[in-house]
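Let's turn to chain A:
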Amino acid sequence: EIKIGATVSATGPASFLGDPEAKTLEMLVEELNAAGGINGEEVALVLYDDAGDPNKARTFATRLVEDDEVVAIIGGSTTGTTMSIIAVAEDAEIPFISLAGAIEIIDPVKPFVFKTPHTDRMACEKIFEDMKARQIAKIGLISGTDGFGASMQAQCKAVVGNYGIEIVADETYGPQDADMTPQLTNIKGAEGIQAILNPGFGQGPSIVTRNYAQLAIDLPLYQSHGVASDGFIELAGAAAAEGVRLPGTALLVADLLPDSDPQKAIVAAYKTAFEAKTGTPVGTFGGYAHDAFRILTDAITRAGSSDPAAIRDAIEATSGLVGTTGTVTMSATDHLGLDLSAFRMLEIKDGGWTIVE
Partner candidate 1 sequence: MLTVEGLRSRYGRIEVLHGIDLRVDSGEIVTVVGANGAGKTTLLRCLSGVQPVSGGTITFRGEALTPVPAYKRLRRGLAQSPEGRQIFTNLSVEENLRLGAFLFTDDRVDKDMDDAFQMFPILKEKRNLAAGGLSGGQQQMLAIARALMGRPSCLLLDEPSMGLAPILVSQIFEVVKGLKALDVTVLLVEQNAFGALKVADRGYVMETGRISMEGAAAELIADPRIREAYLGI
Partner candidate 2 sequence: MSLLQVEGLGITFGGLRAVNDVSFALNPGEIVSVIGPNGAGKTTLFNMISGVYQPGSGKVKLNGEDVTAMSPHLLARRGMSRTFQNLQIFQSMTVLENAIAGYHLRESGSVLADLLGLPASRRRAALAEEGARALLARVGLERAAEREAGNLSYGALKRLEIARALALDPKVLLLDEPAAGCNAVETEEIDHLIAEVAASGVAILLVEHDMKMVMRISNHIVVLDHGEKIAEGDPATVSRNPAVIAAYLGTEEAAHAHG
Partner candidate 3 sequence: MMKLSPKSATLLVLALLIAITPFFFPSGYYYRVGALIFVNGIAVTGIVILTGYAGQISLGHAGFAGIGAYACALAPVHLGLHPALAALLGAVISALLAYLVGRPILRLKGYYLGVASLGFGILVSMVLANERWLTKGPDGIEVPDLGLRALLKQAGLDLSNAEFWYAFSGLCLLIGAWLALNLYNSPTGRALRALHGSEIAARTVGVDVTRLKLQAFVISAVYASVSGSLLALQNKFITPDVAGYMHSIEMVTMAVLGGAGSVLGAIFGAGILTLLPQVLTVFAEYEQLLLGLVMMLVMIFMRDGLLPSLMRRVRGRDE
């Protein structure tokens, strides 16, 4: 039996991330064992819910390593929890695949730490590329004060200059706020503003989108991958969400992909299985866990052993593995293995997703 450990934020403020991640992992383990496991060996998943609390995450990581004696860890839904787990994994020399966005996780490279989501910075870059193409030069930013929003805000501000774009208004909202019209009113009134970007997750972006419609702001609205799921359209309301653009993964547009697309088969399979099992629409975040699990099992298979060091080496040698976020090719200097092509710029039209060419 091969023991894989995971700690994700299945409850708490980051349950938007952790809940689909947990469900995905459970589903994939079942699938894998039904198909005969890895090299004939069963896989056991030890899954903990750290509720988004970094302190708990560290305790669970210790528990996974010391008590459950797992061969690798997946998890850390947020950057905070990930950073807590890293110290433990590095100490114990157990491979760890993170599901969080920050670039600090893999830059600088730490021997035993990997991650699957494209970085927040890449999301910003994808958005700014699209803005640049539309000749937008002045934008307003409105982000949540939670870890996701704050990290996106910082990363976007760091790279925005590269695209000749200027942020002329920068506002935030609390993760549980009920009304963002004051912030939007201020942004709307900023000199020469051409578009608004709202990185965040949870209810915030839905409320922003609705307030946007309420105030009849007719500037392009960009959201982030934080809300890349069908749920967002429903919560924001199809009318209000019309025309919203965001960088998403292939997962959301599985049916729109041409058959030639290498990701098509993978994302379609995951989407069908997940939606059948849980009854909830797939989203980007479950996809991260999906990819992490694929990378790990692929590595264990190739390593032909469940020795952590061997697994680590095999993960680093991952090449051309197709996941929901993109095609992963890792190296000793790149523990992420994705490029910007992992993202697709999506636009909401008539209550559904379309791919922006």
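How were these candidates chosen? In short, all candidates are chains of the complex that A comes from, given by their letters.
By definition in this document, contacts are C-beta pairs under 8 Å (C-beta built on N, C-alpha and C of every residue); 3 or more make two chains touch, one makes a residue touch a chain; residues count from 1.
These numbers come from a predicted model, not from an experiment.
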* Asked: Given the candidates 1, 2 or 3, which is the one that touches chain A in this complex?
  -> 3
* Asked: In their shared complex, at which residues does chain A touch candidate 3?
  -> 11, 47-49, 52-56, 58-60, 62-63, 65-67, 78-80, 83-84, 86-87, 91, 102, 104, 145-147, 150-151, 154
